[in-house]
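As you look at this complex, bear in mind that one protein chain is not there, while each of the others sits in place.
Coming up: subunit A.
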C-alpha cells in the first residue's frame, strides 16, 4: 500500500521537510556508487591514488550526496513530480561522515490547474558544516479530489495561487485567517507528523477557494472509483 501522498493544498511556505540523517558514508558505499553510476574516477574508489594526488583519502562524489538530498525530496513529496533540481557542491564528504539532509518550502504557486512548490535544500555533515546547497521545484495535485478528477480524465481543479514570498507567509501567519500559524518560517520545533495530520484544518485560505467555473465538484465525486 503506497504511503499517503502529499497535496498542494496541505503545504505552506515555511514548512520544513522532516530532516533525513543518512548512515555514515563508507568505502563500500563509494564502490557501490561507482559501480551503479559507472563513474570510476579513482579519487572516489582508489585510496592510494587519492593520496597520490594530495587527498587525505578517497571522498564521496558530489552526485552521491545529491542523490541523498534527492531522497529527502522524494520521501516528502510522495505523489509529486520533480520538475527541477539544482545543487551547488560546497564541501567534500569523506568516509565516516554523516550527511544530514534538510529542506524548507520557499514558495508555492499554481495557475491553469498546475501546482508547484519550491523547496530550498541543504545538506550538512556531522559537524553541522554545509556540504551542499540547492533547490527543487515539485509539481503536485491540488488535492485528492484534483488527482481523482485528472486520473478519471476530467479537467483539473483550477485555483489561481500567486507566488508567495517568505515575507508574505510571515504576514499571512500573523493574520487571523491562519489560526495555526504553522506557515511561519523558522518553525523548527514543529513536529512534522503533527503538521501533516493537521492539514485538513487549515486548507481553507479564502483567496484559494476553487473558482466558480470549476465548482462542479460533486460530479467529480461520482466519478471516483
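Everything that follows uses one rule, which is that contacts are C-beta pairs under 8 Å (C-beta built on N, C-alpha and C of every residue); 3 or more make two chains touch, one makes a residue touch a chain; residues count from 1.
In the analysis below, contacts and distances are computed from a predicted model.
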Chain not displayed: protein name in its UniProt record ("Cytochrome c oxidase accessory protein FixG", "FAS1-like dehydratase domain-containing protein", "Glutathione transport system permease protein GsiD" or "Indolepyruvate oxidoreductase subunit IorA"):
"FAS1-like dehydratase domain-containing protein"
If the hidden chain were put back, which of A:13, A:45, A:58 or A:87 would touch it?
A:87
Write the list of subunit A residues that the hidden chain touches.
1-2, 5, 22-23, 29, 32-33, 35-39, 53, 61-64, 66-68, 70-71, 73-75, 78-79, 81-89, 147, 151
